[in-house]
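Can you keep this structure in mind? I'll have questions shortly.
The complex appears here without one of its protein chains, the remainder shown in place.
This part shows subunit A:
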Amino acid sequence: MARYVVNRLAQAVMLLVIVSGIGFAILHLAPGGPLSQFAVSGQMTQEDLDRVTRQLGLDRPLPIQYLDWFGRMLKGDWGRSYRDGETVLSVISSHLGATLELMATATIIAVLLGCWIGILGALRRYSLFDTLATVGAMIALSIPTFWFGLVTIYVFSVKLGWLPAGNRQTVGDGSFLDLLHHLIAPAMVLALVETAMWGRFMRSSMLEVINQDYIRTARAKGMPEWRILTVHALRNALLPMITVAGLQFPTLLGGALVAETVFTWPGMGRLFLDSIGYRDYPVVMGILMFSATMVLIGSLLADILYAVVDPRIRVG
């Protein structure tokens, strides 16, 4: 077990190095490189630019610049926002809460609903419910999240007037109920794709398990059906879902960006788009690296957790 964890950690560190290399490459793709903001402002002459380039060490060979940049990233020095001079990490962390709130709510909805649909679909395979769920999941996976958001706003905010059309809270209110009221629509929109994925994976995992010999043995010895399902089938079918949770993470983050934009939710995704609009490259790069690191840690945790609950994995 310890060996598996160490191996997996080493892999993750190596990936982090490659990920940072890609991030660094993108940063230098920016028109004019890291200094583009000053070049665009027009307040600096070419001589000033050359001097700043030397002062910031941008005339050094790229590999050395990369090591320097990576070292500062590790120490938590991610640079400062062009917009207000705040450090990138503090800008990100002030928007992180809203995003995590949205992602967590959507995940809870998706896991409960998706697993329920998947289990029922597997138990009543090819029934009307299963067919509808399969077609529904296919459409849910194909609907652009932002468009589903627009439709939701049109139906529930414009036509019915039940839900607010955006923002995290009413100005001057901010009570728990008010927050919850604002959370429903974006969480629902974000949960749609996730629910479809969880449903599909849960269905095939459940189908795999209920055809196993030990389920037949349990039936043969006269165990009540509900006990077979809960104790034997469900427990084993739920295990691979840990991996699904890890796989879902990038999609969830991307979906959050879109949902936040449509519902003017003050989270990290919206900050990312705003920063792109302002050409605030340090924040853009910061969020890009931050999200990639989150995905990396997410899949690492999922793998380790899966190895803890399923001993067969550790050997492989």
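The rule we apply is simple: a residue touches a chain if its C-beta (ideal position, glycine included) is under 8 Å from a C-beta of that chain, and two chains touch if they have at least 3 such contacts; residues count from 1.
We adopt the following convention: contacts and distances are computed from a predicted model.
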Legend entry - Among "Phosphoribosylformylglycinamidine synthase subunit PurQ", "Dihydroxyacetone kinase subunit DhaK", "Peptide ABC transporter permease" or "Dissimilatory sulfite reductase", the UniProt name of the subunit that does not appear here: "Peptide ABC transporter permease"
Legend entry - Full-complex contact with the absent chain, from A:53, A:87, A:169 or A:204: A:204
Legend entry - Hidden-chain contact residue, picked from the options A:87, A:169, A:212 or A:251: A:251
Legend entry - Those residues of subunit A which, in the complete complex, touch the missing chain: 14-15, 18-19, 21-22, 26, 29-31, 135, 138-139, 141-147, 150-151, 153-154, 158, 203-204, 207-208, 250-251, 253-254, 257-258, 261-262, 272-273, 276, 279, 284-285, 287-288, 291-293, 295-296
